[in-house]
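Apart from one protein chain that is not included, each protein chain of the complex appears where it belongs.
Chain nomenclature is as follows: A, B and C, assigned in order of appearance, with residue numbering initiated at 1 for each chain independently.
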Amino acid sequence: MKSVDSTIDLPALYHSMLRIRRAEEAIANRYHEQQMRCPVHLCIGEEAIAVGVCASLTTPDVVYGNHRSHGHYMAKGGDLNAMIAEIYGKSTGCCGGRGGSMHLIDNTAGFAGAVPIVGGTVPLAVGAGWSFKLKEEERVAVVFFGDGCFEEGVLHEAMNFAALKKIPTIFVCENNGMSVYTPLTDRQPVRSISGIARAHGLGVYTGDGNDIFEVAHLAGEAIAQARSGGGPQFLEFKTYRWFGHVGHEFDDDLGYRPDETPQFREDRCPLKRAEAALSQNYGWQDGDFSAIEQRVKEEVEAAFQFTFDSPEPNPNTSGDHTYAE
Amino acid sequence: MKSVDSTIDLPALYHSMLRIRRAEEAIANRYHEQQMRCPVHLCIGEEAIAVGVCASLTTPDVVYGNHRSHGHYMAKGGDLNAMIAEIYGKSTGCCGGRGGSMHLIDNTAGFAGAVPIVGGTVPLAVGAGWSFKLKEEERVAVVFFGDGCFEEGVLHEAMNFAALKKIPTIFVCENNGMSVYTPLTDRQPVRSISGIARAHGLGVYTGDGNDIFEVAHLAGEAIAQARSGGGPQFLEFKTYRWFGHVGHEFDDDLGYRPDETPQFREDRCPLKRAEAALSQNYGWQDGDFSAIEQRVKEEVEAAFQFTFDSPEPNPNTSGDHTYAE
Amino acid sequence: MQSSTMDKAKTPTIIRELNFGEALQEAQLQTMESDKSVMVIGEGVADPKSIFRTTEGLVERFGPDRVTEMPLAENGMTGVCIGLSINGFRPILVHQRIDFALLSLDQIINNAAKLHYVFDGKVTVPLVVRMLIGRGWGQGPQHAQSLQSIFAHIPGLKVVMPTTPYDAKGMLNSAIKDNNPVMFIEHRWLYNLKGDVPKEPYLVPLDKANVVRKGRDITIATYSHMTIEAIAAAKELAKHGVEVEIIDMRCVRPIDIDPVLASVKNSGLLLVLDTGWASCGVSSEIMARTAESAFQHLKKPPKRITLPDFPAPTAKSLTDDYYPDAETIVQGVVSLVDDEQKLPSKKICEAVRRTSLRDIPNPAYVGPF
Partner (left out) sequence: MQSSTMDKAKTPTIIRELNFGEALQEAQLQTMESDKSVMVIGEGVADPKSIFRTTEGLVERFGPDRVTEMPLAENGMTGVCIGLSINGFRPILVHQRIDFALLSLDQIINNAAKLHYVFDGKVTVPLVVRMLIGRGWGQGPQHAQSLQSIFAHIPGLKVVMPTTPYDAKGMLNSAIKDNNPVMFIEHRWLYNLKGDVPKEPYLVPLDKANVVRKGRDITIATYSHMTIEAIAAAKELAKHGVEVEIIDMRCVRPIDIDPVLASVKNSGLLLVLDTGWASCGVSSEIMARTAESAFQHLKKPPKRITLPDFPAPTAKSLTDDYYPDAETIVQGVVSLVDDEQKLPSKKICEAVRRTSLRDIPNPAYVGPF
């Protein structure tokens, strides 16, 4: 772990991670009220990957997500109000309530879409990247997916084509060692995921996904490579999912992750590490931390307030947009 | 190329290759009569792979094929009469006329089935191999497929699972550099196919698919590995398809393979190489060659005669076997 | 709602109340005990949630070789299961949502449905694919489809959709014993419904509809969760003197149309209910067959109640009206019977109107039915 990196703006990245953490926590805290009537897959513990990767992206670059994309959406600059409203099924949601937590989009911010079929967006990101290349734009496309997704054949089809056409798509594997409750070892043999990506001809970077420095650094390199014509890049980051696969709670009681203890999580907390660096190297004091906490808190609360003030979608519109004009 | 190998029975392998060559030629010669009313994908030029691999298999081992499987079927000991009859749509065909050239089976010989959807049989062979492992039988399952098939996601899904469960399945990639008329370079980036298999955790062997010694030798090793619990193995053999993708003719006139000349083919002819070795190292004389030619000729002719003497299937039975009892 | 087609057990049969999910679990457990070739494979079959507890206890009992978690590789794993099934096993492949099975239609349609046929009977594919359909709680368009008609189109497949715990166990037993690929489609909203289920193993055939309620005035052809809605509607309608005959199709391939024709012969009126979309769906097939074969008995054009012709939205406010229910069925019946005297539609609708939140299973439906 590098603890100082002059090329990254740690306060900004910390802010971005904190926003995600606090938004997810707010969702978790309110979920029992049963007003968010859709499944939520929270990304607490995995914030550094989304934030570290998006740090080197510009708005015109596009990001595709998956079922666990609150963090991806927010890190790319997606409108928080519209996300919370979407989870609550309000008309002001980013999908007008059609999508819920598992379907998010913010074109203005370059968040190009998340859907919950595992692997569903991977080839879309390759298509997007190809479109940039064909139009000779300097944009890149990024897709976030999990270790489980790596098992889907479509990912290999997508890597092959991206490598063939030297497409500026960045594959980001968030390897949390779990697919729902099934550990990696029950699903994949002992060998490295990124080794396969390398064999496909992609540029490969692996690192600690709980370390914002490492993520930002490696992603920065990968994105620069892709942007300058280096073809598709593959980032594999080890990380850890704190909560259950779906829902708003820890699930230590299920006993399927025997290592899991509060201490285990703390040790891997991407925020904790960034905080240490902010104190040590950026001279942040308690006051700085509480100021940013306050700012984020207000922002998150405002998003919920915005949501509560928003109307439900009109049921008569439920069939709209089945077809485009 | 090793030109002598005491572990292989060259005369037997040569006989097997010659049978395939002459059967394919006989099909080609008669195809214009339009009595074989189904597409045929001939394997002339690629005989060594089927024969070399099957040399180390026993009858209880199973082989799965693809659209281009006359050679696989014959090399595994499939009944030639039933194959020719199948291509002619006769009731004595191995599928009773339901399948034609692209669907072949001979359970007695351990030829477990060929179907023309590219990739279709690959996971079947993994399932077969898994069944052997679960039943603690010492059998292996082999699947033959092309370089084009390697692009299908299902192949990667199958490799992952086979590696995970250490399944005795042998993946044999017949890399003829072509998918129909599209060269490998238009479909895959520059990197090695077998490198990806290796990254998946499979045992990997690559060689000259037009050299029966090399094929038999490497396949022998791979099969022994798989049989003794070494998990799935991957063989990649470079080879060359002489005829058009489908049909009974050379298609040099189409100009999509500019290298292709009669000389180019001759240089790669697996039979030629074996013949040289038989003359040099086994002391075969002209008489030996003409004797085996005669034997094969009779066998092939007999298969056609068997076919001509066979009845058409009864049209009233065309719906039978839609469901099993 | 007991099937008339139940195999009579030779020993006295203990009958308990189980819910649909428990009935499925018991079918798998008992079949795995008596037949070593039966395996259960799927994402989550051996995890702590055990596919909504329908595979609960199986891995503990039979071990991970027979109850196997799988990689996320639907097409490949379907092929693997076909390979197993050709080689002496009887795998049950489980998809938590039918939407995921779209990734495997190549193996299901090109291979599973055709290998027995094209190989002239020389291989059989005794494969069960359990696929869950469902709805509610914001599943949204990629997690709440009801895609049975895709499978029902394909010769070589059998496609069943039981409604009751009794049928769940008996049909899953039959599916596992069957030598053909059987698509076993379960509506998650049925999982908590209770009903009498014999303890001993028994078989319910995979090709027989079941008259679950007798009635002379109108015929309802339905299946899966819509059967429960139909029963609720029929009970209320009966109070007003309209006797609805309800036929639980149970199988959507093959479709057992005869009980529908027989019923229409008496009633002259047909209302078809579907959990899925209309176009080229199961409802279309039932209506087409009835038109072909009982045309002269129909007093009025047949009607159907299906999902509207658009994807499932997520927000509760948008889904509330998306799914037809007992109230919609009452309206359908009223419009066909068309006797406002006898049938005060508003009043009956009110009586069956759901008062609890509509994006979770109706707590008023518990069974037995």
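Methods note: contacts are C-beta pairs under 8 Å (C-beta built on N, C-alpha and C of every residue); 3 or more make two chains touch, one makes a residue touch a chain.
All figures in this text were calculated on a predicted structure; none of them were measured in a lab.
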| Out of all the chains shown, which come into contact with the hidden one? | A, B, C
| field | Identified contact with the non-displayed chain, of C:A27, C:V118 or C:I228 | value | C:V118
| remark: In the whole complex, of A:Y14, A:Y88 or A:F161, the residue touching the missing chain would be A:F161
| task | For subunit C, enumerate the residues touching the unshown chain of the complex. | result | 75, 99, 102-103, 105-106, 109-110, 113-114, 117-118, 140-142, 145, 147, 149-150, 152-156, 252-253, 255, 276-285, 287-288, 290-293, 295-296, 298, 300-304, 309-311, 313-314
| If you put the missing chain back, which residues of subunit B would it touch? | 37-39, 89-90, 93, 95, 97-103, 115-120, 148-149, 151-154, 179-182, 186-188, 254-256, 312-313, 315, 317-319, 322
| request: Over the whole complex, note the residues of subunit A touching the chain we left out. | output: 62, 94-96, 98-99, 103, 105, 107, 112-113, 115, 117, 120-132, 134-135, 141, 153-154, 156-158, 160-161, 164, 320-325
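Just so it is clear, only the chains that are shown with their structure count from here on.
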| Gap in Å, rounded to a whole number, between the CA centres of subunit C and subunit A | 37
| task | Starting from the mean Cα coordinates of subunit A and subunit B, work out the distance between those two points in Å. | result | 46
| request: Averaging only over C-alpha atoms, locate the centres of subunit B and subunit C and give their separation in whole Å. | output: 43
| note | Residues in subunit B with touches to at least two other chains are numbered 153-154, 156-157, 160, 164
| Of all residues in subunit C, which are in touch with two or more distinct other chains? | 70-71, 73, 75-76
